[in-house]
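Only one protein chain is missing; all other protein chains are in place.
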Amino acid sequence: MKSSRFDATVLTLCFAFLYIPIIILIVYSFNASKLVTVWGGFSLQWYRTMWSNEGLMDAAWVTARVGVLSATLGTALGTLAALSLVRFQKFPGRMLFSGMIYAPLVMPEVITGLSMLLLFVALNIDRGFWTVIIAHTTFTMCYVAIVVQSRLMTFDRSLEEAALDLGCPPVKTFFKITLPLILPAVIAGWMLAFTLSLDDLVIASFNTGPGATTLPIKIYSQVRLGVTPEINAICTILIGFVTIGVIATSIGTKRAELNRIRDEHVALRGTT
Amino acid sequence: MASVSETQAANTPNPARWLVVVVPYLWLLLFFAAPFLIIFKISLSDTAIAMPPYTPVFPGFGAIRDYISELDFENYLFLTEDPLYIKAYLSSLRIAVISTFLLLLIGYPMALAMARAPSSLRPTLVMLVILPFWTSFLIRVYAWIGILKPDGLLTLLLQTTGLLEPNEQIQIFRTDIAVFIGIVYSYLPFMVLPLYSALEKMDNTLLEAASDLGCPPWKAFWKITFPLSLPGVIAGSMICFIPITGEFVIPDLLGGADTLMIGKTLWTEFFGNRDWPLASAVAVVLLIMLVVPIAIFQNQQKKVV
Partner (left out) sequence: MAKSLGPVKRKFSPWTDPSAVPFIRFENITKRFGDFTAVDNLTLDIYEREFFSLLGPSGCGKTTLMRMLAGFEEPTEGRILLQGKDISGVPPYRRPTNMMFQSYALFPHMTVEKNIAFGLEQDNLPKGEIAARVEEMLKLVKLETFARRKPNQLSGGQRQRVALARSLAKRPKVLLLDEPLGALDKKLREETQFELMDIQTNLGLTFLIVTHDQEEAMTVSDRIAVMDKGVIMQVATPAEIYEAPNSRYVADFIGDINILEGTVSTTESALGAPGAVRIDCDGVAVAVEQECQAVKGDKVAFAIRPEKVRISPDQPADTSFNAVYGEVWDIGYLGDFSVFLVKMADGRIVRAAQANVSRLVDRPITFGDMVWLTWPLDAGLVLTR
């Protein structure tokens, strides 16, 4: 068919557009030459300089801690928020609540960042590690809420009712039935929250303080000075890290799915 | 067996259940909604020399009345007096509108091609769209610097293919064109995914029905496919348009000195000039500009849910 050839062309071009810059970036992190346009042969020297760059390593450590803490906190709050949206059809201020879940998704970061900073100043809280975590938690929890919400929408409520019917109290039912079943979405939410936190420059810049320089802030200040293969190296490591994470989760969920299907088959054969 | 009292407790509404709502609600009220009130308040205050560089907001609740009399619109007046700000707002809108249009132009055929791909291929294609989104925004913008700068890879490519004389260089870096490339590149997944989910849901028999009733394929696209994908078009456009308007990183790294965007202005006002009240006023005006698009977006999301 003609349209399928058109479709294939469109997809090829678009994916080339999406991936070529990243591939180039990765390739040039192994470039022995400092110049972007000159290929000086394969080398790992930029990884070595990166490794010995203490400022960069400190920033990476701060970022990792901020990411884990804010993603965990954001996942907990976001899951609760998703439950509220799906399970509580009516409560005072529900409109405002769902508004506050959706707005951060599109709100320009400069506005979110600035407004939070002003809150911390007004409350007389010194900016630093914890203010970045609070800021990140606030906007990542909204993403988690959306991810978990979409899973909860397709959740079969009768499973919970069955547990309650069999004498399991509500809170225990949540941990024994609901949470295990929405776990893939919760994990995906955590991953998303973690990478968003890892990614964020603007909100962190507003809310950080002395001793809490995150990796994007560090990278940004270096990028402004020009392109260096050292940045390519750290970017490559970040990309590799995230790619492995994403692929691992998707393989993990797929394997869980396959196991489930296989178990069901075994179970069916056992009964007939 | 649960005792009778326990079973009754399970049946009556449990006040602890409300913690599920209350905890995230309070968090968002405190850290998302309250800051907006503060930013609004500060935009109405004077610049002071003290650190933090504005007169404090909460000196004591008894003095609220005094404050109201102290409030002034000086910062907002200043925004209208200096044409720089108005230009920056208009330029941001212009760039956001054009980029959103470009994103639709590229994203729609892509989403359509994905939706029409064999169903076994579709999850992989979606994954391929999402994957770049997981890699850092900053990194993706940075990747373009090496390509676009005058002595960068694009120049090299054009020189080797003979489209450019060896001594010529392509002058895109630090222009609006570079900003458009950066924006389209960074926001493409955000445009494609809502479009794809709208198109993928579409019932293929509708197109068969149209064809059966005498409608050729290209006409069926405009009569059936496009109108039915409008929710996706609106969602995708809003998801892109709103943050692009306040974009900072892309114009800062790829744009030139004459690339005016309000996100950049706000950043400079805050970090450069340390004029917090004015930065707040800039943010408030930006927010007001975006109220309508945000409302459209929220409305659209509610319909999806």
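Chains: A and B, in written order; residue numbering restarts at 1 for each.
Throughout what follows, a contact is a pair of C-beta atoms (placed from the backbone, for glycine too) under 8 Å apart; a residue touches a chain by one contact, two chains touch by 3 or more.
On a predicted model such as this, the values are computed, not experimentally measured, just so you know.
Q: Would you mind listing the shown chains in contact with the chain that isn't displayed?
A: Taken over the complete structure, the missing chain's partners among displayed chains are B.
Q: Among B:26, B:84, B:127 or B:209, choose the residue that contacts the chain missing from this document, as touch is defined above.
A: That would be B:209, which touches the missing chain.
Q: Touching the hidden chain in the full complex, which residues of chain B are there? Just list them.
A: Interface residues of chain B facing the absent chain: 203, 205-206, 208-217, 219, 223-224, 227-228.
What we mean here is this: only the chains that are shown with their structure count from here on.
Q: How far is the middle of chain A from the middle of chain B, if each middle is the mean of its Cα atoms, in Å?
A: Whole-Å distance between the two chain centres: 17.
Q: In the complex, go through chain A and note every residue touching chain B.
A: Checking each residue of chain A against chain B gives 3-4, 6-8, 10-11, 14-15, 17-19, 21-22, 24-25, 28, 35-37, 77-78, 80-81, 83-85, 87-88, 91, 93, 96-112, 114-116, 118-119, 121-122, 134-135, 137-138, 141, 145, 149, 153, 164, 167, 169-171, 195, 198-199, 201-202, 205-206, 216, 219-220, 223-224, 227, 231-232, 235, 238-239, 242-243, 246, 250.
Q: Chain A touches which residues of chain B in the complex?
A: 1-2, 6-7, 9-10, 14, 16-18, 20-21, 23-25, 27-36, 38-39, 42, 52, 56-58, 106, 109-110, 112-114, 116-117, 125, 127-132, 134-140, 142-147, 149, 151-153, 155-156, 185, 188-189, 217, 238-239, 242-243, 245-249, 253, 263, 266-267, 270-271, 276, 279-280, 283, 286-287, 290, 293-294, 297-298, 301-302, 305
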